[in-house]
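Here the complex is missing a single protein chain, while all its other protein chains stay put.
In this document, chain identifiers A and B correspond to the written order of the chains, with residue numbering beginning at 1 in each.
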Amino acid sequence: MSGVNASGWRPEMGSAEAADMATASGDKGLMLEEPLIFELAAPGTTGVDIDAPGAQPLASLGKFLRKDMAALPGLSEPETVRHYTRLSRQNYAIDLGPFPLGSCTMKHNPRLNEKVARLPGFADVHPLAPQQTVSGALEAINQLAFWLIELTGMHGVAMSPKAGAHGELCGVLCIKAALEARGEDRKVLLVPESAHGTNPATAAFAGFTIENIPATDEGRVDFAALEARLGPDVAGVMITNPNTCGLFERDMKRIGDAVHAAGGYVYCDGANFNAIVGKVRPGDLGIDAMHINLHKTFSTPHGGGGPGSGPVVLSEALSPFGPLPYTAKMPDGSVRLVEEENATEMGHSQAFGRMAAFHGQMGMFTRALAYILSHGADGLKQVAEDAVLNANYVLRSLDGELDAPFGASGPCMHEALFSDANLAEGFSTLDIAKGLIDEGFHPMTVYFPLVVHGAMLVEPTETESKAGLDRFIGSLRSLARRARQGDPALKSAPHFAPRRRLDETQAARKPVLAWKGDREA
Amino acid sequence: MPRYFTEDHEWIEVDGDTGTVGITDYAQSQLGDITFVELPEAGSAVNKGDAPCVVDSVKAASDVYAPVSGTVTESNAALEGEPELVNNDAETGGWLFRLTLSDPAELDGLMDKAAYDEFVKGL
Partner (left out) sequence: MRYLPLTGADRAEMLGVIGAATVDDLFVDVPAEARLPGPIAGLPMHASEMAVERHMGALAAKNVSAGSAPFFLGAGAYRHHVPASVDHLIQRGEFLTAYTPYQPEIAQGTLQVLFEFQTQVARLFGVEVANASMYDGSTAAWEAVAMAGRITKRKKAVLCRGLHPHYVGTVRTMAKFTGDVIDYRAPKLEAEPDTAGVISAIDGETSCVVVQYPDILGRIPDLAAIAEAAHAQGALLVAVVTEPVALGLIEAPGNLGADIVVGEGQSLGVGLQFGGPYLGLFGCREKFVRQMPGRLCGETVDAEGKRGYVLTLSTREQHIRREKATSNICTNAGLCALAFSIHMTLLGGEGLGQLARVSHARAQAAAARLARVPGVTVLNHAYVNEFTVILPGDAREAVRAMADRFVLGGVSLGRLYPDASDLAQGLLVCTSELTTDEDIEALGAALEGVLA
């Protein structure tokens, strides 16, 4: 025979025995640890090539000149790309698998949205550029505004709020302004106990006192209790619909009518709009203001915590008080910005003020508009139907495995709510959540809403395939069983994530909020 | 020194017209690891039922109610660096604040230790 394996390479399967061994690097295969940038390089370096300035600074700057550069390292491009790529691999994301966070609507973020948002005509335009040079940008905002008004059946929309909570503030301030215009000083806002924390925080900021409205055994607002409380001191109600238990408030229209009859206004938290978009118009149910989370219903990316965008649709009663600036379509078809200087001329002299610099989260507007145009009226209706179908599928598939406190009262909307009843002594919702991490999923929303003990709120969204849902349901069934039987391994989950459970007590008792490695004595 | 308890799990130990206020061991066990305590300033006036003090755990912030009315004389400075004192020693070293009572008659409405222990059993 010719040469007998000169290179010496003889592939072997090796043993299948698992080895729990340490490595010299600390990395294990594709599980990569990554230090801080401050540990990778010392200050004084830079990874950008910048031309020489060509001139000394102005003499008049002399006394202002910074004496020491900010003590921060600059990494070369290869080091930078590697650092952030390695960090990214320690994150779960929608792109990896189901992200069933109730109330967050973690749907697929279409890449077309990213592409159009980056067109130079949108991305590389200054907000104060002369309006004649940005007519297309103004038109894009106006088109989105039109869609939001049509989808909700409302009269006007404030586009400037920067996020959902900011939008809540906008709506509540419109209500306050409307009351002032009527010469009334109503101090109380009624808020269901199940409300998201931003609701009372927002109301308190605006100077209102919050009173809780109790829920019925069927998880909905107790209409009788609410009606009994209405009076000349009640400015209105802040209601989430569908509510935070994932249920549609059947009495929504009656609530609106009663509140209006008593001289108040209805603020609707639109976080759960995904359940009804394109199929139900909140305006038909008598609301006065509703914020829309573009980063929920309209797919703009969550980006690890933000940015968001929270436009607020307004009724005819509240529209006059909407903040500046906003876009308006002129008789000749062009779109203008309405700001402080032309507000009166444009018939909008009662704006409660300005909520932020410039005119809104344009980068999210273009993404949301692309999403809406892609789906159209029929696609959006399908979104709501599939979202609700998926949630009910999860709800019923877990019959007998997890307690569903409102499961008997009828279908849920886009999210299914479970409690920790039936779990073994010493086992909690937290253990199921951490167990889900080991199963390869992001946990559902836990311990919210507060009205259910050990709440688990599952929102699959419409972009989850049936196969994906079945896998998730299978894992949740397994975890529910283990929690009911008291499997001790759950108490120390997760075992397979980049980190085990983290010591949040230490982080709160002795906060370390910045790197100090070069400053220790 | 006589010690009284509220249904909201505060205790007050009275010496003349000075009261020392804290939360009970039962309360600290329900709260979990305590991470921070917001204490009232000396000289501040409190009415019975006010919340001059807040006890933070990682995921919750709990108001501590004044069992009686009076004027705060001092707060437990040790808690600033060691909030865990409230977990480890809620009923002595983990005391929260002291006050001069303005209306000792308010003590009549509070429970003694036996009554409080019964109360906790029923929860």
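FYI, a residue touches a chain if its C-beta (ideal position, glycine included) is under 8 Å from a C-beta of that chain, and two chains touch if they have at least 3 such contacts.
Because the structure is a prediction, the values reported are computed rather than measured.
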Out of A:P214, A:G347, A:G376 or A:P488, the sole contact with the unshown chain comes from A:G376
Out of A:A165, A:L318 or A:V338, the sole contact with the unshown chain comes from A:A165
Filtering A:K28, A:K115 or A:H453 for touch with the omitted chain leaves A:K115
The listed residue (A:R186, A:H348, A:H442 or A:R482) that touches the chain absent from the view is A:H442
Residue positions on chain B contacting the omitted chain are 35-36, 56-61
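Quick note on the criterion: only the chains that are shown with their structure count from here on.
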Separation of the C-alpha centres, chain A versus chain B, in whole Å, is 38
Counting only contacts in the complex, chain A reaches chain B at residues 447, 504-505, 508-509
Given the complex, residues on chain B that touch chain A span 33, 35-36, 56, 58-59, 83-84
